[in-house]
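What follows is a single structure, and I will ask about it in a moment.
Missing here is one protein chain; the remaining ones are kept as they sit in the complex.
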Amino acid sequence: MVPSVRRYGPILLAALVAFAILGDGAVARATPQDIFGFGARSPGLAFTGVSYADDYEAAFLNPAGFARARRRSINVGLSAGTYQLSLDGERYPAEASRGMTIGFVLPLPFGDVLEDRLVLGGGFFTPSSVLLNGTIHLVETPQFNVLERSQAAAIQVGLGMDFHDWVDGLRIGVSVSVAADVIGDIIVRLDETNAFSSVVETQLVTAFAPILGASYDQETWGVGATYRFELDGKMDLAIVAEDLPIEIPEFFVGGSVHYDPAALAVEGFWKPIDPLMLVLQVQTRFWNNYPGPQRQVSETSSHPPDPDYSVTVSPRVAAEWEFVNRRGLAGELRLGYAFEPTPANPAGMVPALDSMGMPNGDQVALRYLDNHRHVATLGVGLVFDLTDEARLTFDVFGQLHVLMARTHDIGATDGAPPLETTGNLLAGGWVMGLEY
Amino acid sequence: MTRSFTTAISWGALVSVVSLVFFLAACGTTAPDPNPPGDQPHGGTGEFRALTNTETGISGTAGLALAARKVAIESAAALPDGPLFYGLGVLLEEPPDEDPATPEGDVDWMGYEPRIIRRAASREGEDLGFIFPGVEVLAATEAWEMGEVFSPWPVLLSDGRLRLYYASPGGIGVAEAPSVEGTLVRVGGGPIVATVGDEMPRRPTVVQVPGGDSFLLYYEIGGHLVGATSTDGLSFTTFADPLDPGAFVPRDDDDPAEVALGGPGAIRVDTGVGRQLIRLYFESRRADGTRLLMMSGSTDGMTFERYEIPVVGDEDRRDPAPIQLDLRTTLMYLHGPRQVSSRQGRGILGTVAPRSVELVAEPDAGI
Partner (left out) sequence: MRIHLTTASALRIALWATAAAFALVATPSDVSAQAMDSFGLGSRSTAMGGAVSAHVSDPSANYYNPAGIAGFDGVQLMAGYFYSMPNLFVDGNDSNVDDISGIVFGLTVPGSIGPVNFAFGLGGHLPDGRVSRSRSLPRRQPRWELYDNRPHRTLLSTNVAVEPVPWLRIGGGISFQAFSENDIHIGGEIGLLGLEMDTDLVQEVDFAIRTIRFPTAGVQADPTDWLSFGLNYRGEYALSNELIGEVAVDLLTPGVDPFAAYVLIETASINAFVPQQLSMGTTVKPLEGLMLSAEVTWVNWGSYQSAVGASSVILTIDVPPSLEDLISVPDSITPGVPVAAEFSDRWVPRFGGEYTEKFSETFSLSGRFGYVYENSPAPPQTGFTNLIDSDRHVFSLGLGTRLGMFRPLLPGWVDVDMHFQWSHLPDRDHVKQSPADPTGDYRAGGDIFNLGATVNVGFE
């Protein structure tokens, strides 16, 4: 069995890669790394990895982890997630998520005091056939803001630094996560012949969010901490209409189309016996700074209501068991559980704001929906030695997210019975890599 | 290399690499605003905008280039960097009541003294307005002129002589002066184009044929435009058919039909590639009584192609007189309605195209 895997494995993987390249995915509807994790090992271990990541996943989990790598590697894979969200017993139309994961690690081959010091790495996730997709609904439209955040490519590049000569086991790292702001002006006018003309000037401007991390580990245990800054990709288009029969004000269209809250993750792992690793992580997300997707449309228009999201604390536990390690093949089984509390209040009536952003005494319906989630994860990792220097890795994972039923304060429409939301998410994927 | 030196370089390299990461990140936050497209060529088609008060040096109505109380001024034309020649009628001390049958915007000249032609100098500096009243250069003295002269059109000849074409109730006449400021003397004993019956020719405009030494004359008669050619600028041969400035294309179903043409003003222009064209500006008179200024272009002065959009947004602008300032800038004087002691009068307005051009910097520009 194993020799035939060695023999045909590369061809099989090549076919899988070709499938990954050529397959056209459906539109995903979530910030993938925040919902499903990044890579294929961490998502099988309940999104943990802050203390032990040593490959491309460190770009998102903890860039200090890069500094553990001593070999170059490239990785590629596919992942997908489906939503079964229920709104008053009816299926909520959320599209499936699918995309490609790409990663690399490059220890910089300096000598002298920089020897084995610096490791460059990157991790990317790209939803199929799209870089960024955002939908901004009216605030009164029922919408799953947290789960339905824009479909966006994740781009993270970082540097890990190993300080083993100062403190054995100490590493720090920094990476940047990139999002795109879309800014621009659209001027439309009718000329004297009633012909339409327009000047459209838009720019994609990068928005950066640093990720800072540190880790300390010994042979059988380790700890790590990561702070990810808020990443807010905005769309900001000004629309001016000239020479129309009526004078209309300048519109400002857009809002927050891609938002990841600032987050602090603290984690530790312990290997009580050689093949077993246990992991515990606590992650705090600072959703209280979330501005909401909507924005004021013109100078005299009302401000959208404050979403009033809360800080969340998410516990994660995971275990990894090395079930085989012989004849050039190693295998690991992974299990994990995470609790993802919702930052959102139940949908309800909230104070309406005037054009200055002050409460005007009215109430408006705010139907931003979200539920607490229990997440169970499963994963398998395989490593094939190809030569003394090169090896092939293959990781696969599956996840089940169960949304705890929630009853909201208002109905889907004015006067309707209170909203009931529940559902589940299924996700899976694989990543293969070549280390050399 | 000493150990301390290599250690220093090592840490320098480390700092450099880390700095590079942050530098790359920082580069994404410094997006300069894109430049707007720069000055672009312009075919003289408009839209013309009114000159600003700063550009004319005259306060009040934007674009007003020449006006005074108790006078009606119409059908002016200027020489490049030169004076403005204009027709003027002074309000009578006790004018009769306005004829209620006078079309809206038209002047009831019965309330004014017989029209004469004056020459107004431009204001000092770069101002594109003119100083009233200037000097009288031509008044009706010949019997065929039937008492008044108006609609002057100056042409500066290559030898420095000024030739002034003008209209009168009796037809189109010509006068010459040895220089722009010289005394005008009529040429010939009668009009070069005479009034026949009720068909009075008006608003003569003359250009020299591109690349040649002959002249083209355009004028209005009976709601049509007429063209004529001449080798000496004095004796003209009229085209066989009324001048066709190109097809009228309505902007939509609500656009009133074109019922007459008039008020021509022609200019010979040099394009950026050395080609010479004739641009003919004229009034497109509509069924609802409005007048819109339009432009046609020609390579030979005889066959024209019309640009379908009016060159001036305002209605009731008449007798355009264009001047090419440079390859892309066209200055155009015309006249618009103006109240003269509660009576309908006219005043000279200055316009320029393209709209974006700034001929004289506003006082606060650049602050």
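Each chain carries a letter (A and B) given by its place in the written order, and its residues are counted from 1.
Heads up, the rule we're going with is that a residue touches a chain if its C-beta (ideal position, glycine included) is under 8 Å from a C-beta of that chain, and two chains touch if they have at least 3 such contacts.
Only a predicted model underlies this, so the values are computations on that prediction, with no experimental measurement involved.
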### Task
Could you tell which one of A:167, A:246 or A:273 touches the chain left off the display?
A:246
#### Entry: Of A:170, A:212, A:264 or A:386, the one touching the omitted chain in the full complex
A:386
### Query
Where the complex has a chain not shown, which of A:40, A:67 or A:182 is the residue touching it?
A:182
### Summary
Cross-chain touch to the chain not pictured, restricted to A:110, A:229 or A:321, is A:110
### Query
Which parts of chain A are in contact with the chain that was left out?
6-7, 10-11, 13-14, 17-18, 20-21, 72, 74, 76, 100, 102, 104, 106, 108-114, 124, 126, 129-138, 141, 153, 155, 180, 182, 184, 186, 188, 190, 193-206, 235, 237, 239, 241, 244-249, 251, 253-255, 257, 294-295, 297-298, 300-302, 327-328, 384-388, 390, 432, 434, 436
## Note on the structure
Residue positions on chain B contacting the omitted chain are 1, 6, 9-10, 13, 20, 24, 27-32, 34-45, 246, 251-254, 271-275, 277-279, 295-299, 304-307, 309, 327-328
